[in-house]
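Note that one protein chain of the assembly has been removed; the remaining protein chains are unaltered in position.
Order as written gives the chain letters A and B; numbering starts at 1 within each chain.
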Amino acid sequence: MSMLRNIWKDKLAAISLSILAIVLTAGIFAPLFAPHDPNEVNMKLRYAASSWEYLLGNDHLGRCILSRLIYGIRPSVLWVLAALAGSVMLGTVVGFLAGFFRGKVDAVLMRVCDVMLSFPGYVMTLAIVGIMGVGLENILAAFILTKWAWFARVIRTSVLQYAESEYVRFAKAAGAGSFHIIRRHIIPVTASDVAVVSSSSFGSMILQISGFSFLGLGVQAPTAEWGMMLNEARAVMFSRPELMLAPGLTIIIVVSAINFLSDALQAALDPKLRTSTSKAAEQTSAAPAKQLLGKEVA
Amino acid sequence: MGRYILRRLLISIPLLVVISFLTFILINLSPHDPAELVLQAQEVPVITEELLSQTREELGLDQPFIVQYIEWAASCLQLDFGDSYVTGQPVWSILGPAFLNTLKLTLVSVAVIILLSIALGVICALQEGKLVDKSVRGFSFFLTSMPSYWLAALMIWYFSVKLDLLPTSGMNSLASYVLPVIVIAISYAGIYFRFVRSAIISNLNEDYVLYGRACGLPEKKITGKILKNSLQVAVSVFCMAVPIILGSTVVVENVFAWPGLGSLSIKSILSRDFPMIQAYVLVLAVAFVLFNTLSDIINAVINPKLRKDL
Partner (left out) sequence: MNILDVKNLKIWDGSTGRTIVPDSSFKLKQGSCLAIVGESGSGKSVTCRSIMRLNKGSIRQSGDILFQGENLSLLSEKEMRRKRGKNLCMILQNGMRAFDPSSKLGVHLKETLDQHFNWSKQAFTDHMAKAMESVKLSNPVELLNKYPHELSGGMLQRVMIALAIALEPDIIIADEPTTALDTISQFEVVEQFIRLREVMGCSMIFISHDLGVVRKIADDVLVMKDGEIVERGTTQAIFTEAQHEYTRYLVSSKLALSQHFENVMGGMALADR
């Protein structure tokens, strides 16, 4: 909670957090916020400029752009968040098992991670979509399958670091069960690391999923999705470039907000990272290239 | 040193085998019957049971699984990835040139990214906390939050259509490289420049810098040491940038109609051309592993500390 308070002090982070809160709320309660039905075609209003009734104007089928943006939050942000949660959960479980039990369990799980990480994320996603077919759910499934190994690695390192700490050793010596130690002593301290890695992936995942939809691999028409909206706008890019603005800017604002928040989160945790043992610092500096593997932009 | 390189190369072999195996079974995970897909792709009007079993035989699908894998892997080693379901041409005759085109785009982009991120990283690190640093960082944040295809579309609209300066798409001349490279560089330079910046800053605070100064070494020499040590870390990162970007030019290639892997993969996915998809995944995964190995080796060569464990 004190971390949250620290972040709140940072103005930029506070603004980002508010933007995200608004976007998430608007997405969950889309029918309440959207002024119109996002799929209501109105040929009379094709390419209409913004008006009081249609604040952001209308698209090539006369649909309300604002409403489509609001409904688009669901696949573009909420479902991505769900996929992120899924892969973080999977990664956390694997990371904990590997980091806590060490030995053979660790070796086997890390080899599996190595294999998963040796497929570039994009390629893996394309492969899965290629085999399973086009659609949002397949991309989300691909995200979960491709990202978990990365989270598992990070969480394992963090667990290893804390599992060596004095109080955990003490708890072990005092005869506390593994499960109890994990739940009471390790989960709380690694939670912040998990927050940092997952938030930094969130932004790039949103960019990626909109990219896949833009390419026609994700959400299918007429469902409103930001990448899809840009894809539709691209068809008339030369005559009506203004249609690219609203969805593009929306993506930029949301992703920027996430990135700023992630940065603030990292900064808030930095003092703790600094006091961590130099051994851990050396480990991370030895594998900087691998650190950046998680960073792929659309 | 030689022993380390050999060992590192040997370690990557089992990984390559596992990867190829995974790529192979990917196709078997598909809910569709490959034989049926071939016939559909070749637009055979009526698919009979007889025709299906005949196609299966042609494709070798009637043999035991492991035999199929070994045969497939053996032919892959000779760059024979089978024939495209759609055109019937050998996969490599289409994939090879596309791979080369993507590689060209990637290498040019990585070169630009390296120059840009080192230049910006050095400037920002030396001006840490000052206006230049803050504004460059803020701006880079903004740029990395931008969907690359959106940026690409805007650039096409402005530079190619409005100003008519550069080609909108294709790969016809050197000018064709300009926009795609700018878009890729903008999307990635932000990440790599931050990396260089923080590497330099952490080196600036190292004791060896203080000691060098305390020994009366000129600032030029000290800056040299800082750059050497921080770029050492960056070399392996830049090395990994090649396969990462190789695998993620998909979107940009599609916007600019670049005749590379990205365009090819989307086309193959939409037409369910499985051998093509399979070869695409395999080629990129192998490239990834090879570059990973290369980056580890380079790291060990330039970083004496890591050499210790050889």
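Heads up, the rule we're going with is that a residue touches a chain if its C-beta (ideal position, glycine included) is under 8 Å from a C-beta of that chain, and two chains touch if they have at least 3 such contacts.
Computed from a prediction, not measured in an experiment: that's the story for all the values here.
Every shown chain touched by the omitted chain in the complete complex is listed here: B.
For the chain missing from the display, the contacting residue among B:Val108, B:Ala257, B:Leu270 or B:Ile302 is B:Ile302, taking the whole complex into account.
Only one of the listed residues, B:Glu50, B:Asp164 or B:Asp207, touches the absent chain: B:Asp207.
Those residues of chain B that touch the chain absent from the view are 128-129, 205-208, 210-218, 221, 225, 228-229, 232, 302-305, 308.
Everything below uses one rule, namely that only the chains that are shown with their structure count from here on.
Centre-to-centre spacing of chain A and chain B amounts to 21 Å, using the average Cα coordinate of each chain.
Contacts from chain A toward chain B in the complex involve residues 114-115, 118-124, 126-127, 129-134, 203, 207, 210-211, 214-217, 227, 230, 234, 237-238, 241, 244, 248, 251-252, 255-256, 259-260, 263, 285-286, 288-290, 292-293, 295-298.
Those residues of chain B that touch chain A in the shared complex are 15, 18-19, 22-23, 26-27, 29-31, 141-142, 144-150, 153-154, 156-157, 161, 187-188, 191-192, 195, 199, 233-234, 236-237, 239-241, 243-244, 246-248, 250-251, 254-255, 265-266, 268-270, 272, 274, 277, 280-281, 284-285, 288-289, 292, 295, 299, 306.
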